[in-house]
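Not every chain of the complex is shown here; the ones you see sit where they belong.
Each chain gets a letter, A, B, C and D, in the order it is written, and its residues are counted from 1.
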Amino acid sequence: MNWGSAAEFFAMGGYALYVWGSFGVCALLMIAEPILVAKRRSNILQSLRRERLAETLDNHE
Amino acid sequence: MNAVLAVIRRDLLLAMRRKSEVFTALFFFVIVTSLFPLGLGPEPALLKKIAPGVIWVAALLATMLGLSRLFAPDHADGTLEQLALSPAPLGLLITGKIAAHWITTGLPLVLMAPVLGLQYDLDAGALGVMVAALLLGTPLLSLIGAIGAALTLGVRGGGVLISLLVLPLYVPALIFGAGAVEAHLSGLGAAGHLSLLAALLALAVFFAPWATTAALRIALE
Amino acid sequence: MLTARHLACVRGERRLFSGLDFAVGAGQWLHVQGENGAGKTSLLRILAGLAPPAAGEILWHGEPIGRLGEDYRRELLFLGHHSAVKEELTPLENLLFAARLDECALSEAAALKALARFGLKGREALPVRFLSAGQKRRVLLARLAVRQARLWILDEPFTALDVKAVDMLSALIVEHVEGGGIAILTSHQTIPLPGGQVLKI
Amino acid sequence: MSNRLINWFRYASPQSFYPLAGKLIPWFWALAALFGLTGLYIAFFVAPTDFQQGEGYRIIFIHVPAAWMSMFIYLVMAFWAGLGLALNTRLSGMMAQALAPTGALMAFLSLWTGAFWGKPMWGTWWVWDARLTSALILFFLYIGFIALQAAIDDARRADRAGAILALVGVVNVPIIYFSVKWWNTLHQGASVSLTKAPTMAATMLWGMLIMALAFWMYSIAVALMRVRAIILEREAHTEWVKALPEVRGSTS
């Protein structure tokens, strides 16, 4: 175990900006990417469902 | 006024529709600034010295690249005719087109420049001056460029001819723009250069749309 | 009332026509005829004020169009071979933009209706680039159904259109003319319209 | 045709690949999380402080995996692209298209973390070192690929144009790498160069490898997710997509 306290951990021996700047951006992007992809998927699913609905309505007319 | 907004909106929409349009002008800027070190060698001291010049030349070229497409597509497909036939005054509509051009090409450059400055090892103060200079300078580039674009319209081989017409006119912007950063780096203060740039910009805002419109009318005949 | 007096047009060193006189009044239409290269397109562009004539003058209600400027342009709708249809935009976007440029209010619903009338239903949201030759023309012509203009100047409006579209367009022109409008057309096909002056150049 | 080959072709069709990918994705996410957490634990709590670089060196645990993945993904992308061009299978192009953004992300991360490492170590955000420069150019190649595909709206055309670009790029990447390297070593600029990586302690190496595995699993998981979205977009009008439970949804 390298760290005496949480504060020490976050200070990263004076390299906090650099270490957390890297890890932070990395985490951010790696969380954002799957969310964006999931959103893309839900968008297309939604429009597909809407089309389907329109089709069934057309058929009922 | 409504018509002007329509022109701006449509041009932005077209830029978005062509998707790559905005980003490629930007990436061209990025790539050209990255090419210079490859041609020149990786010495930080040398690179720092040429940074303002390189960034300005790259901004100038990036703006210039898109110029031939400022009016040419509109000329080819008759939009320009329709603009001239619109009840709204042509000069105003053209100003709208120039504004849209700046938003899609100039503004992204201004926003990207600090990152490139870092690559060339510039400090925060110099970066600030550079951004200020670009903020004044890129609209100037769009305004002057529009004149060149209008003059070469319908002239075959116009795409390359533009650069010939426009680059000499860009020289003052280049000198004051790059000069501002250099003056700051050498401790002289950039205020003088920046206010000269601002004066040029004010001048161009008055005269460039007028000259552009006149040139366009000639092309339309 | 559009009057042309002693119009002449010179392209390069070739005199295409000269001493052309005619007048078209409200409720009339003019069919400009001539061989390929006779100068029909050139004449229409001159009438629209896009190019100056080599000699002569054009009057709109007795006033030279150069002096009228905006007032003339507001009454005019000129459609040439490619009039401002952007290949990247959809028919709907193209039509809406044209309306805004003409400073006439057009709701999206009205635009959709106009496009449907021109047989573009189902293609409203497809970039014009993908459309067929005839469909592209229809996008352009849809402006006729939307814009309120007294004077229509149309350069070969019937090209590339199929039979149904030709009929529809003719009906539209008849309606315009009967409503007191003026139309000036060129076409190599016989125009299925009643009445009409003929101008041979 | 042998049975194996038929099977292979079966999965090369988007229709059968779509559910398969759906089943695989959770597993890759689980593996990514597992390796990621282990890797982070090693990175922050097991690996000792570096006697030269202090705590700053811990960036290595994401920097190197990102750099590796950025190069590896390009190869995989070019492989799929080439396959698509040669065999004209629909899925290959979609795979290439799905991989590109993740590859670009990795390239960006290697640049970003490298810069955040370079500042404390060399005192500057950037030097024109061979490895850095070629990483930058690789990033540009990804962006070019993505921009080209985005600019072509016919999907099949985009696939094939992208495939040619990817193949041209894959021939060029080694050429670029060596040319930059040669350019740089000939000059010997005033800057610090990172030709010699610090000899690594075993724990560091392990941490890095495990993080690399985590990145790998992450890339696969995201690429599979994206390829599923792409399949839905492109095959939107086929019967099988309309019959999917997620499309029929709760409305029926």
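To be clear about the criterion, contacts are C-beta pairs under 8 Å (C-beta built on N, C-alpha and C of every residue); 3 or more make two chains touch, one makes a residue touch a chain.
Just so it is clear, the model here is predicted, and its values are computed rather than measured.
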Total chain copies in the file, per protein type: A x1, B x2, C x2, D x1
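Rule of thumb we're sticking to: only the chains that are shown with their structure count from here on.
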Inter-centroid spacing, subunit D versus subunit C (mean Cα positions, whole Å): 55
Subunit A and subunit D: spacing of chain centres that average the CA atoms, whole Å: 17
Residues within subunit C bordering two or more other chains: 127
Residue numbers of subunit A (touch at least two other chains): none
Complex contact set, residues of subunit C against subunit B: 48-52, 70, 73-74, 76, 78, 80-89, 93, 97-98, 100-103, 127
Subunit C-touching residues of subunit B, taken from the complex the two chains share: 2-3, 6-7, 10, 13-14, 17-18, 73-74, 76-79, 81-89, 93, 220-221
Interfacial residue positions of subunit D with respect to subunit B in the complex: 115, 124-129, 133, 136, 140, 143, 147-148, 150-151, 180, 183-184, 187, 189-191
